[in-house]
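Chains shown are a subset, placed as in the full complex.
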Amino acid sequence: MQDERGLIEEAHSLGGDYFLLKIAAPRIAATAKPGNFVMVRVSPSRDPLLRRPLGLLESRPPYIWLYYQVLGHGTKLLSGLRPGDGLDILGPLGNTFPELPGKRVLLVAGGRGIVPLFHYARAYGEHRPLLLLYGGRRRADLPLLERIKTLCLQGLFIFSEDGSLGQMGLLTDGLEKIVREERVDATMSCGPEAMLARVALLLKSRGLENRASLEALMGCGFGACHSCVVLAADGSYRKVCDEGPVFPLEEIQWRT
Amino acid sequence: MADLTVDLGFRTLKNPVITASGTFGYGEEFLPFFDLDILGAIIMKGIFREPRPGNPPPRLVETPAGVLNSIGLAGPGSEKLQEIIRRLHTRTNTPIIVNVCGEDDREFAEVAAVFSAMDEVAMLELNISCPNIKKGGACPAQDADHTARLVRQVKKVVGKPLIVKLSPNTADIVEVAQAAQDAGADALSLVNTFLGLAVDLEKRKPVFANVYAGLSGPAVKPLALRLVREVCRRSYVPVIGMGGISSGRDVLDYILVGAAAVQIGTVNFYEPGAAVRIIGEIETEMDKLQIKNLSEIRGKLQT
């Protein structure tokens, strides 16, 4: 875990609200694993005060890649940065997605939830069978598709709600069929809470090994503030930043 | 070279920078960032007798130059904390301070007694000022009589120096400070967070389940500095000042109005190495201002 001064090498607007950064951050890149995230100081000023949590799209020393959606004040400021700018980055943080060698793993990515799963596929895809189910509202919400085609995948299933790309519908509409037909052993999901809740429901009692990466409002990102909690199935709270962000899907109390 | 030591009367600290309760976890969380030995002291996150789940999320939201929190003193209970402290003590020689909480006076005394008995604990800080336990933010530190009663009761059962932590959310903080020191507080610390409100327009509800929450961070510094000055003018025990500190100059501002030492809180969240930077800046500023010893400026604000 490092508080490292990264240097932006490339900054791309991918259309819509989506942006991609390539950052030289050798110390973080050296140890980051799929599932880890970072806390980024989006502005050289103190507004916003807190850093923003972002997943790692890829990590290949000395570089890391961030892919983010502009939602509010912080991500907006981030989108103003350009090559040559410095960026304070804390990481790698949190736990990781298990590698599960030999298993047939289905990656389930909703919108910007692609981030840690892209990292997973890049890191482990060459060694064993991986499948990706990727969905978003519209074509414009899936701007990473070209890069995804460079991943080693045994299957790629695309959904968009308006049908502008891939099959029309929610990705969860296709989930059961894929799990069945592709003889999936495990799933790794990341995406909006409603999507994850639905995934949890659909995969219940199928005997798969299921993990999900969660989001939460974060004060620190390294376990000190106890603000990032999520309600677990057993009624206790878990800190997403250091007990997660990756949890067994069944361990979370999903609101449906 | 500037001398940063601080004499609290009952104890000397190597420098005035203490990490504030609830903003430094249980110390361990910061081991990846720096050697804890550089700190003046470490205060543990507030502790009750029993484990507590804390408040439902959201628990912390950002405000302009500050944060509102309603963590609700989530914690593992006093038994588990003893283990944690023993472990932390093997990693650092910095004095460890326990932030003692209670639902009622009796619990405050019980918890205080437990940690007073631990060799690894240097002092106790009585958290009578947390706004996130009761709805509406009520706490013992809003009332001078309650404060006096509680402090007397706790003093009876502890052998360690007792710091009493005051609330800014009271009619007259100086009166409460007086009551606390007259009742036997060995030091005062202030301020805890300021009561604030955030609302969710979409849901037409408060952001926090507890309605109000506590504001901290740079935004509150001018307010906290004023309250610390008021209390310093009338107190005969050491005062530990805090509220919005994020630089060495901020620390010296608090010393100038009379604080013996300071605590740094919210800054630890957005800059985990802040303590190291701030201690360095104090030295640099002292050299620049040609101050050899903090006592040269302590309470020297001319008005």
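Labels for the chains are A and B, by order of writing; each one numbers its residues from 1.
Simple rule for what comes next: a residue touches a chain if its C-beta (ideal position, glycine included) is under 8 Å from a C-beta of that chain, and two chains touch if they have at least 3 such contacts.
Here the structure is a predicted model, which is why all the values come from computation and not from measurement.
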item	value
Overall stoichiometry - one representative per chain kind is placed in view	A x2, B x2
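Methods note: only the chains that are shown with their structure count from here on.
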item	value
Chain A and chain B: spacing of chain centres that average the CA atoms, whole Å	36
Chain A to chain B touching residues, read off their complex	1-3, 41, 46-51, 90, 216-217, 219-220, 222-231, 236-237, 242
For the chain B and chain A complex, residues of the former touching the latter	22-25, 29-30, 32-33, 45, 53-54, 56-62, 64-67, 69, 71, 74, 217-218, 246, 266, 268-273
